[in-house]
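Missing here is one protein chain; the remaining ones are kept as they sit in the complex.
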Amino acid sequence: MPDTDVRDDRRRVRGLDALELQPRRGTGERSAAETAGRIWAATWPKLAAVALVLLAWQAVVWSGWRTEFVFPGPDRVLPTLFREITTPEFWEAVQVTMRRALTGFALALVVGVIIGIAVSQFKPLRVAIGSLITGLQTMPSIVWFPFAMLLYGISESAIMFVIVLGAAPSIAGGLTSGIDYVSPSLLRAGQVMGLRGVQRYTVLIIPAALPMFVTGLKQGWAFAWRSLMAGELLVIINQQNSIGWALSQARQLNDAERLLSYIIIVLVVGIVIDVFFNWADRALRRRWGITGS
Amino acid sequence: MPDTDVRDDRRRVRGLDALELQPRRGTGERSAAETAGRIWAATWPKLAAVALVLLAWQAVVWSGWRTEFVFPGPDRVLPTLFREITTPEFWEAVQVTMRRALTGFALALVVGVIIGIAVSQFKPLRVAIGSLITGLQTMPSIVWFPFAMLLYGISESAIMFVIVLGAAPSIAGGLTSGIDYVSPSLLRAGQVMGLRGVQRYTVLIIPAALPMFVTGLKQGWAFAWRSLMAGELLVIINQQNSIGWALSQARQLNDAERLLSYIIIVLVVGIVIDVFFNWADRALRRRWGITGS
Amino acid sequence: AGAEEADGSSLTLGYFPNITHAPALVGVQDGIIPGALGEDVAFDTRIFNSGPDAVNALFSGEVDAAYLGPSPAVNGWAQSEGQALHVVAGAATRGTGLVVREGIDSLDDLRGTTLATPQLGGTQDVALRWIAEEQGWDVDTAGGGDLSIVPQANAETVDAFALGEIDGAWLPEPHLSRVLAEDDAHLLIDEADLWPQTDGRFVTTHLAVGAEFLDRNPEVVEDLLRGHIASVDLLNEEPERARAAAGDHLESLTGARLDPGITASAFDNVAFTVDPVAPSLLAGADRAEAVGLLEPVDLNGIYALDLLNGLLAEDGRERVAGLEG
Amino acid sequence: MTTVTETPARTAAVEIQDISKVFGHGKGAVTAIDGMSVTVGTGEFLAIVGASGCGKSTLLSLVAGLEQPTTGSVDAGGHKVAMMFQEAALFPWLTVGANIEVPMKVNKVPRAERRKRVAELLDLVRLTGFDRKRPHELSGGMRQRVALARALAQDADVLLMDEPFGALDAMTRDILHDELERIWREKELTILFVTHNVREAVRLGDRVVLLSSRPGRVIDAFPVEGERPRRIDSVQIAEQAATITDRLREEVSRHA
Partner (left out) sequence: MTTVTETPARTAAVEIQDISKVFGHGKGAVTAIDGMSVTVGTGEFLAIVGASGCGKSTLLSLVAGLEQPTTGSVDAGGHKVAMMFQEAALFPWLTVGANIEVPMKVNKVPRAERRKRVAELLDLVRLTGFDRKRPHELSGGMRQRVALARALAQDADVLLMDEPFGALDAMTRDILHDELERIWREKELTILFVTHNVREAVRLGDRVVLLSSRPGRVIDAFPVEGERPRRIDSVQIAEQAATITDRLREEVSRHA
């Protein structure tokens, strides 16, 4: 019995060593301290990055590289930003833009998935329009507006049209690539089990293609957002202000402070969305048993 | 002996049956007729698609949906297109744009690969700037122009800057995703074999991440091209005409015929580039033993 | 207001958030235009950032009337072969000029410099090329020659000037006042000096109406013109109040108030009138042709000033002239 | 062309006639199978042995319809065919239970029933309680057993098994031999069973077919005597296995 005790102690000590190498696992629920530690680990690099950027920025401004009204420092931009985000109009604009972005993206998702599956399913279709999809993607959103206007008038639908044209190709492309790279051994397994038609897609192909699909979604979001910004800066619809319009007005008026404020806002939106995609991506990898490097 | 002959004949007949199911393999070099057949199979859907689009387009125009000056038909656009592409200025413009696109993309490739590897290698860096990369990607090119001008003045470098900012995040993102999804069993094999440092990347990680990387490159190209178009329409640099400029001029003058001509040109460029990426992708899949569906 | 429903029950007006569109700004802000249209006509607005977009909207019937600069109006007329729009009134004149950096004091100093204009083939661009042509300089449309003319967006131009990338620019208001206020720059040429034949007046903003809309609903257009005239009058008679209203409207559209000094100086440089100064449009087109930027365009019929002249006559005011012959 | 077309008395479930299979074209072409004919009777348990790379997996793929023969014909007579691959080929994004449910979903088995059968099958392969794990959390042998459960869940008439027990310890394998034999009996399955373990082949098979390598051909077929259930460590099995092994050895050395 004493012998066992000694061994247990020794094990505990070694366990502490192991703890330093990697988070200790299998020791029941995580403690609050551990959770706090994890949050801290996920946060400090972000905070450090922000602080560094602000410092560098201010330093450049202080160095007198460019005049203040061309390149204002954080000391001038942050108050402007703060003033902007405390107005109700700002939040209305954000709401309008986010609503458009999300509906547009959802639409692009549906269209992209249908096209992606159709293209990867029917060989002649792929040969015929596979490359056209990428071709469409390279088209600057600005050229779509005359068409959007012809089809839908100056309306939300026109903006949706441009978003879908911008984002759907990425989504379709990601899906097609994902489907192309599904492991042949899984495809064979599916075939033997008699997976066919819709079930083949829901049970096998789509889940197997998910990693690339999510990457495609992320790109699609970026395209959707950029198209939206391009669309919003052309015209105000229904007297609704929007982020894209505000951005373009700041640019038109050479208002560097507001421009920088809105850049920060767009960045923040982009980062928040990306955090969401990353979360999905990590969940996916955990499921597949691929732990991050 | 006669028995064997009969069997051989039968086998030959069955061989023909098999031929109908899939291209006959292992029968020495392919014949010229087969090659022609393959080219035809790769071409007819494209030609059919083009013909269909042209027909539909002309039909819409004939239906009188919109007046000709708003939405001209192929009967008016194709001659304009032909007139454009037969001028030497046009080819100079194409050359200028393609040179910018390719140098910009090459630059974005270098930057994207470096960032991608750095981010997937260093955990704090990923936490700090991983999401920022997507954030940057969602930024419309238009907001980069003031910065490009601050940094580089009105010059080619300013355009390169915008292209890199547009394309590098996609490339980095594709690479990071690719690296994240490298099969753990291959990583373990690499670790045991002592793959480390640069060699670990050149021998294991990059090839394993190639499929997603190529997808990222494709997206990166689309972003690069769009950023370039946006950049070119802002200013003429060094007295050089370019496709983006021509596109924006057509729009400025509300010249629907020239606008459509240039849309076709941009599409063709996009399609040609995509054909190249597809070729790379197929070569990759053949190597990996993943035959297309 | 889609093209199909151009039944006069509604009117959609397009304009820019820009000082040269002040009659629209004031007219909408103070309710002058909707008031003139009356209860029966639903009034709606579309705010554009650029002329071509507004013309496109006119083409497809998305807007029924729009305030436009001369170049988009002419382009729209030319592209539609005279089918899409008519100019029914003037709105603003003047308000552009060539600003250059210190050290350039005469036309001769311009040789070898780089100057920006807002748009290739636009009025300002044509004016600068016209001057170069008169001086006998060799200039091309791709920024080369004795004088390097680079077309670029006004916002870019302001930055480029501040950064010393260009030596000067032919700018409209309020960018003109902005450069003058913020940089070491001075006005080398006031564009008004180029128009002795019209007493220094030249068109900056028009009010254009879709041709079909005009055909079907002349009475609605007449009401619109009534409001337009009232707005212009207000701008001329009570400049303080009108400018304040325009400023308020601008702020609501752009989310920011311009520097008051710049606004005041910009307003001082622009004159508001319902006269479209037709000769300046014609002469501008001739000049554009002369410098090789425009295919010959027949501008005959672009003006439809009868309604305006009728209203002016009601008030006992002087008629304005279109293009005769 | 030593094609052994020994037709048993019962009706044929799978009829393989004079097939050949060539991979690749031109100079790189590999003839995996050449002129092979085998008839598998309904309800027959056919064991297939042969050197590594002789075309056993290819043969099963052809029978399952996953590949088309270059010449010749394979006829499974409309039977439903299930296959257990050499590698487990589980869907990595599904739990063990969900993996086993896949073929039942195809067969439109109701949800409650599916749950029940999953539990039964996991019990059968000695993995009770593992249904919520994911494939990457299993050991190699466990994955193989899940693949077995999945193949059985398919409720097919013809079962193709490619080295199904290769990664299992002797004890677990013995248990699964018994279970497989029982199921084969009960459901009157036709089984094509590829293995490298000649004893295992003799333990389970009604007939053991021996393939040659490069190109794969049937070089011999041994009907197995002995009452079922046979014991794998019985002398009778050892003797028969020795005969087959000698024949195999002869064949392999002829090639080396």
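Read from first to last, the chains carry the letters A, B, C and D; within each, the first residue is number 1.
The rule is short, and it goes like this: a residue touches a chain if its C-beta (ideal position, glycine included) is under 8 Å from a C-beta of that chain, and two chains touch if they have at least 3 such contacts.
Predicted model, so just to flag it, every value in this text is computed and none were measured.
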Touching the hidden chain in the complete assembly: which of D:13, D:33, D:51 or D:218 does that?
D:51
The listed residue (D:66, D:118 or D:168) that touches the chain absent from the view is D:168
What residues on chain B make contact with the chain left out of this view?
185-186, 188-189, 191-196, 199, 203-204, 207-208, 210, 284, 287-289
Residues on chain D facing the left-out chain by the touch rule are 23-24, 30, 49-53, 56-57, 86-87, 126, 137-142, 145, 162-163, 166-173, 175, 196-198, 233, 242, 245, 248-249, 252-253, 256
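Heads up, the rule we're going with is that only the chains that are shown with their structure count from here on.
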Roughly how far is chain A from chain B, centre to centre by C-alpha average, rounded to an integer in Å?
21
In whole angstrom, what separates the CA-based centres of chain C and chain D?
83
Residue numbers in chain C touching 2 or more other chains?
56, 60, 159, 163
Show the residues in chain B shared as contacts by 2 or more other chains, in ascending order.
66, 70, 146, 150, 184, 251, 256
